[in-house]
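Yeah, one chain of the complex is gone here, protein chain that is, but the others are all in their spots.
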Amino acid sequence: MKSGYLKQAWLVLALALCFGAALAVVQVAWGPKIEQNKENDARSQIPRLVVGAGADLTPAGRNVEIRDERGLRAYRVYRAMCAGEGGRSVQIGWVVKAKGPGYADNIELLVGLDLKAETITGLAVLAQNETPGLGNAIKAPAWRRQFAGKAAGGRLEAVKGTPHADCEIEAVSGATISSQSVCDIVNRAVADFRAKLPELRDEE
Amino acid sequence: MAWTIIILAAGSMLLLAVLMACVLGWANKTFCVEVDPRIERVNEALPGANCGGCGYIGCNEYAEAVVAGNAPADLCTVGGTSCAAALAEILGLEMEESWPRRPVVHCGARTADRLQRNEYRGEPTCAAANIISGVQGCVYGCLGLGDCRQACDFDAIHIIDGLAVVDYEKCVGCGACARVCPRNIISMVPFKAEQMLAVICSNKDFAKDVKAVCRVGCTGCGLCAKMSELFTVSDNLPAIDYDRYDAAAFVQDIAKAVEKCPMKRLFYVGKPTDKDLAATADEELPDAIQADFRTTVDKTEWHG
Amino acid sequence: MTTMSDKTSYVRGSGSFRGGVHPPGFKAQAAERPIEVAPQPQQVNIPLLQHTGAACEPAVQPKQQVRSGDVIGDAEAFISAPVHTPIAGTVGRLSVATLPNGRHVRTVPVRADGEQLTGQSLWDDIFGGDWPTDGLEKHDPTKIVQATHDAGLVGLGGAAFPTHVKLTFNEKKPIDTLLVNGCECEPYLTADYRLMLEAPAPIIVGAILAAAAVRAKRIIIAVEDNKPAAVEKMRDVAGGAGVEVAVVKTKYPAGSERQTIFTVLGRKVPVPGLPLDVGVVVLNVGTAAAVARAVLRGRPLTHRVVTVTGPGIREPKNLLVPIGISYGELIEYCGGLTLDAARVVAGGPMMGFALGSFDTPVTKGTSGVVAMTHRDIRRAGETNCIRCGRCVDACPVNLVPTKIALATRNADWDLAERYYITACNECGCCAYVCPAGIPLVQLIRAGKAQMPKE
Amino acid sequence: MVETTKDTNEAKKPAAAIHVAPAPHLSSGSTSRRMMIDVLIALVPVAAVSLWIFQWYALKQIIVCVAGCVVAEAVFTAMRRRPIALGDCSAVVTGLILAFSMPGTAPWWVGAIGSAVAIGLGKVVFGGIGQNIFNPAMVGRAFVMVAFTKFLGAGGYVDIHAAADAITQATPMTAAFKAGEGFDLLKLLTGQTNGSLGETSAIACLLGGLYLCIRRTASWQIPAGAILGLLAAAGIDNLAHPAASWTALHHLFGGAFMLGAFFICTDPVTSPLTSKGKFIFGLIFGLLVMLIRLFTNYPEGVMFSVLLVNAITPLLNRWTVRKPLGWVAEARK
Amino acid sequence: MAKDGPTPLERFIHGIIPENPVYRQLLGMCPTLAVTGNMAAAMTMSAAVLFVMVGANVITSLIRGLLKPHLRILIFTLTIATFVTIADKFLAAYVYQMSKELGPYVPLIIVNCIIICRCEVCASKQSLRAAVADAVGQSIGFALALASIATVRELLGSGSWFGIELFWRKGTPGEACRWAIMNQPPGAFLTLGLLLGAAVWIALAWNKRTKVNI
Partner (left out) sequence: MELIGQLILIAVGAAMINNFVLHYFVGICPFIGVSRRVDMAFGMGCAVTFVVTVAAFLSWIFTFFLLQPGAPLAQWVVGLFLPAETAAKVDLSVLSYIVYIFVIASSVQFVEMYVRKFFPVLYKSFGVYLPLITTNCAILFACLYIMKNVVGVGPAEQWDLARSLVLAIFAGVGFTIAILIMAGIREELDACDVPEPLRGAGITLIVAGILALAFLGFTGMDRGLAGLFN
């Protein structure tokens, strides 16, 4: 009985077999390259994220997880490594991957910090879905550059027009909400990270 | 490593396919619902115009009715005889010979021929005007507001000087106009020849009452019936027996009747002969196409 | 049964109904004009179908001599009524006429000839004289029904439904109330009003006879509150006879029987269905008077009261006219049309039919002739429906007229039926209020006519 | 004989031709055009306050939008080869409402594009007056709002250097939601605040709105439902945050709610037919406005709420059809 | 069906305008709306569709003799899914940024009705040559349609074409004049709706003039 069905469907079976195999071949052939692309994409941000060129990202031994009354927050943390003297690579800073609500959808950021997590060294936007032409201007390098050099201890604030105080960031015009969202994500991630920094240090 | 993945991938796919094939095959057997395969075939043989000319909601409905034996196989006018033959073959039926039916408007009064007309202010359709009295004296004749023109999908009937006129070149005989005419003055006549004789009046009143409302109306004098047995007069109006109609056999009777008819209400209708065409060769055809202001007939079909 | 003078104590319904419109009454023109007897016509054309139901067959031959009240057409079918000649004279050759309601019917012409009843004597014969109120209940119901049938009685309220059918006793659907409809909610018309003022006795007597025929225990006369004089008069006369008077709010169409029954008794007549289904029979006041005449005097329905009025008429009048007289003669008698008259309507302006020809004969159902000027019939130029919903608010039977009308235009009968096209009573409220000037009722009526019948 | 009857017939006819027509032969005398003119009259107080507060900013915007809508109507209907019916004044109403829903600061071409979209995409593609599904003015405003957020977002309302005082401050709604500030109710009523041209004065809107309801040009059920819906939702919010300075009354009189409830939702074309439907329509509108004000990124939700309730209007129509008086369902079978 | 079908060349031409998949057949509306925000994405999508369509039509045409009626749709989808995966991986491997931008709309080609429709209507009944011609014609028609929509949307929405800024440049005051709506869902629907109307209008006018049914 069963073989009857199978006989009818022999073409399907054959094709399934062939296609499965073919796709696996594709995966074998291009998989590594795709992985590489993804990696490169993330890495291409690093030089701008951390002081010093030629840095490389290595995932830290553990991620930072914070659980408080607002729920569980998890950040992926990377060490920024740089070729130092004698070919030994030395750590020059940290990179934290953080995610939070933006105007329309979640925004995913990479925040670069110096070794002691005292200064923000840079910011990259990995994923966002803000309004094209408005909120999505947070991707612009010129806008992100404002974050470099800000003190990691302070609370960043997006303001309209020229910023006056040190902790102020000039909001993208017409997109204060998106800008403030970025600030909020950075503020929280940096605070959470700094709280866990000793533990991470201890790992070394 | 590479081979592992390939084998695993191919293996999983195969397994999946086998699983699905078995389940579906089994389900196909177990959950099978009987459908008469002929419905499908009839459906394919029908033109799929869904025009409703057959009297059913759409081709599919008709197909079901035909297969169920509730409808004759020759109702589809768009598909014509070839379609009917195809259906008959599918159903194993014998086909009788059938003549194509074409509409005849049984009214011949142009605007100037109609008496006792009043200005009418209301919905400009025949159906609406038909329930108002006094639009025109004759309560039988064409109202000339063109419901039939609206109903015709083939642009084959037009209102010319207040009277509906069929364009037999374009008409496919779907009968939509006949169904829609509120005065029922369009009948579907079996066209045994290119041109058929017809009585072009519908007024059943007494001669004096007819004359009061129409310059050309049939008075029911009965002369035609005296000339030929093809005609029978009842209710002051002659009718032609189309079952027995044969232009060749009755040619003389008909000629006499046509000649004697005092109101000249007997006409040949149908496709124009070569002679007619030659006579009107240099006349411009009226441009009868008009914008349709009201209906959104949505013809999109789903393709997904 | 006791008489009550307090309005609320016997009005069970709300005294009004949902929907409806308030067109100006325009009744002043003819309301104070007593009923005159119209002069004798030279000829009448008696249509063989003047009612709802089957047509009559001619019962006379051309050149035959007939006396006033003789049968002209015989009714074979149950739902039908014979017709009689109002004048004495000679029968002419059969002809046809198109009635204002669109019916194309055969007519029998009768040329006046010989001795006629006219003027006061005609009035006395029909409404005058004594109308005894005693012992009416003792009349045999079947005799009453037979008398109304033989008299060719049909409803004079407009629908012209044969009265004997309504009065026939039905075991399964017992009747408890007889409602006499004196609302006359149509603007302009005053025929019923005048009749209530001038001939209250036959109305009451007819109502009691009709109630006896259907074995109804209650008799209620419904009158709109814009006719206080009629209310007073009816109360005076009804008081002694055990007939109640209900005063209903003035609103069109308070006189439509479904609405009247709801207003007075709070009962909803089922759709589809008849007042019979809720135990009520409704008679127009004129019909009631004709019942009295038919039963007590054995006289057929040959005359009726017609209001000839409107701004397009020089001298508005209420006339007692012989059935079969032409509209033209009535208008002539009332001084003719003014120069700006633009439309002549048979019946009231809300539901009446525009006249195409003045030769058309008056029938049993004709309640008035209203001549209107260009100014009166002005209405909004037609635009698209702006979906304002006024028609919905106005419809007394809760329909959505705009949807039905549009469905009719698009020949979408399923849709029309989904919006209950068949429930429309064609009152015209919707078209009256429509700011877009859409002929809603005409579309609905055409739709009903066009709808494929199952 | 035939001849004589004909003669008498002619003789009795008056000079003007008698014609036949369907009943009823009377009409209430109200016309679509008269309704539109009513709206224009009702908008006079709103326009007056607007001109007083925003001066020539208002004048400019009104001229641009009204002219834009009228021209668009003429051009688009001509393109469709339909009779151009500017006489019904509906294009003027659309233009005015559009102008009143825009900030005075928006450049003239924003108004022009808004008008073209309002009439083109909001009205003519559906077949012209009476057939549109969505409120044309709101379609126009939504389009330009999403297209040119800079000019119509909160930022767009403020121009520090503007000649009119009101324009130099943030709009009350923005102030409330960004900074949590309360606001003087009296100012919301009289309209001495920044905002869209027609929205600032609740009193002016109420005045015109009541006129419309009394004239029965607008159905009272819609504003009644809307106010009820808004107060219910805002009331719950008040109870949840008793300390908040922005109360239910602020919600009622602030922003464009009054203008929306009385002038925009009441557009007969895009609101339901039945009274029940109208009330539900208003109710949903009020609730949606509060939903958007409280839970989304927008300080105001009138425009979106109007479009959303417009969208469900056909369904409301369908679901609020009553049974005819005395209808017996079983009898049909 | 008994008549001689169109030649491969005719099939090729038909696909481009007279039977344009988007404007005339209303097929594959989803990607049409989703990826026409700019020209680059639209063209990448078109290329992917071309590849998948040709691949699937070829395979279907080759195995057309072996098809069983009730299993044929399943086989089409399997074939298409395979080619789509290949295209998707290719994009991810070689044009990573674009692959990121197109996101899930590349895999959605699997269920794009155009391809199934062509497999069903044409490839499963025709020779290889006809199938390929048909696939290429339809793909070009699809590409043209996408290009028309993307052009309108990119020009109005960003003042650029293929990413080249032509007017309303970034950083200038003119930037505020960009129609941001064009980059968002409503803009996509409205543009396609209006262009579709324009296409039908042209077709109607054309039909009227030539009195030929396309």
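Note that the chains take the letters A, B, C, D and E in the order they are written out, and that residue 1 is the start of every chain.
What we mean here is this: a residue touches a chain if its C-beta (ideal position, glycine included) is under 8 Å from a C-beta of that chain, and two chains touch if they have at least 3 such contacts.
What you see is a predicted model, and the numbers here were worked out from it, not measured in a lab.
Counting contacts over the entire complex, the absent chain touches A, B, C, D, E.
Here the missing chain is touched by one residue of E:Pro18, E:Gly163 or E:Pro186, and it is E:Pro186. From the options E:Asp88, E:Asp134 or E:Glu154, the residue with contact to the chain not on display is E:Asp88. Considering B:Asn28, B:Thr111 or B:Asn184, the position touching the chain not shown turns out to be B:Asn28 (whole complex). For the chain left out of this panel, the touching residue among C:Leu355, C:Leu406, C:Cys430 or C:Leu443 is C:Leu406.
Residue-level contact of chain A with the missing chain is found at 16, 19-20, 23-24, 26-27, 31, 63, 65, 70-72, 74, 76, 101, 103-105. The set of chain E residues touching the chain not shown comprises 26-27, 29-30, 33-34, 73-74, 77-78, 81-82, 84-85, 88-89, 104, 107-108, 110-113, 116, 181, 184-190, 192-194, 196-201, 204.
Residues 384, 406-407, 409-410, 412 are the ones on chain C that touch the missing chain.
In the analysis below, only the chains that are shown with their structure count from here on.
Chain centroids computed from C-alpha atoms place D closest to the centre of all protein C-alpha atoms shown.
A centroid comparison over C-alpha atoms places C as the chain most distant from chain E. Computed from the mean C-alpha positions, the centre of chain B lies at a distance of 48 Å from the centre of chain D.
Measuring from the averaged C-alpha position of chain A to that of chain B gives a distance of 71 Å. Shown for chain A are the residues that touch two or more other chains, namely 8-9, 12, 16, 19, 23, 27, 131, 133-134. In chain C, the residues that touch at least two other chains are 353-357, 439, 442, 445.
Every residue of chain D that touches chain B in the complex is listed here, in rising order: 1-2, 5-6, 17-22, 81.
Of all the residues in chain B, the ones that touch chain A in their complex are 2, 5-14, 16-18, 21-22, 24-26. On the chain C side of its complex with chain B, the touching residues are 94-96, 98-104, 353-357, 409-411, 439, 442-443, 445-446, 449-450.
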